[in-house]
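All protein chains but one are shown at their positions in the complex.
So, chain A:
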Amino acid sequence: MLEDDDPKEYRWESGYEKTWEAIQEDESGRLEPSVTEMIQRAKRRRLLDREASVRLGIMRHVYIILDLSQAMSEQDLKPTRQICTLKILEDFIQEFHDQNPISQLGIITTQNKVAKRHSELSNNPQRHLDCIKKLRELPARGEPSLQNSLEVALSSLRHLPPHTSREILIIFAALTTCDPGEIAATLQKVKDANIRVSVVGLAAELHVCKEISKDTGGSFSVSINDLHLKELIHEHLEPPPASVKMDHTLIKVGFPHQINADAKPALCMCHLDDLPLLNTRGYYCPQCTAKYCDLPAECRVCGLMLVTAPHLARSYRHLFPLKHFDEIVAEEISTKHCYGCLKQFTGCTADKRVYVCRTCKQVFCFNCDIFLHETVHSCPGCASNPTISQFNSN
């Protein structure tokens, strides 16, 4: 049995994380308070990591480059790396379109030394989900090619207008890459086009991946297990800080009417490739009156971007975020219940720390605090206070 008296040991020698030692018994001999405290600390850490008051790139065009080489059929993530990653990507695509309704996503895969674009840049999540389903049957073989996949992504990202935020997310599992030329030349082209490349590694840290992400201002991380992989990929749901070279313009946008009653049946434009639906329900483009079943969409006839006001409002949470609440020990304040859910503050460990909003001074329990900052993004105490809500009107 080796003791870790030398702190600089490598992990495979002896330095295991003794996680069982982190849990302590309290005076009455129970383990539960210690476990609840650890869970709470982990949840809070995720919230506090985000910065505020940084200009963000809201209109995002993201290409996901997925490595489907031989290394993806390894089984260190169950059942195989390929299936595990594809499952995480399905969740990611749903959440991405939920939180960034005016952004677009595309999928590129690389195997057998070539790169192929499987799904064009679009803001329709169904198309991407169908593409992911097809990728499950594709066998993983060959070697990946970083340069080819970057070139494919570059060819379409280069022509986008300058006010958008262009990103590439590479999910890389192999330890090699097979490139036709000099990757530094491709890297220079990527930097000139103002694209931000982030890499999530599944196997080990590669120098070339680290260089690419550092030069373009992206993030690089290697996952430890499947939960960690999910966390790393979901970090890219948030809009990144905008680069300095990004121009800003006014974008022409249409807000279509939705007509249900007294409408005449018409063919919709979004399903022209398969079977157009003939029905009365839909949204009509204000410029050319073409019909669409679902928004957001880009009008195929006149090129106008169609959104509804709630879609724009979904992005307001990044622009007007909810400020962090102050953490206070429960004994020090007079109110003994949570303002949101009416929970009484008993003396148990889960209720020891309560959270106070700085503007309206209302007290919230731990669960309400997490829910408000992750999902709701506005404080009901401030909304229930007539002076604060009148002052905040925009």
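FYI, a contact is a pair of C-beta atoms (placed from the backbone, for glycine too) under 8 Å apart; a residue touches a chain by one contact, two chains touch by 3 or more; residues count from 1.
Here is the rule we go by: contacts and distances are computed from a predicted model.
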Per UniProt record, missing subunit out of "U6 snRNA-associated Sm-like protein LSm2", "Serine/threonine-protein phosphatase 2A 55 kDa regulatory subunit B", "General transcription factor IIH subunit 3" or "Proteasome subunit beta type-5" is "General transcription factor IIH subunit 3"
Touch with the omitted chain, as defined above, among A:158, A:324, A:343 or A:361: A:343
In the full complex, which of A:35, A:175, A:237 or A:319 touches the chain missing from this view? A:319
Which positions on chain A touch the chain that was left off? 55, 58-59, 162-164, 242, 247-261, 281, 286-287, 304, 308-310, 312-317, 319-320, 337-344, 367-368, 371-372, 375-386, 389-390, 393-394
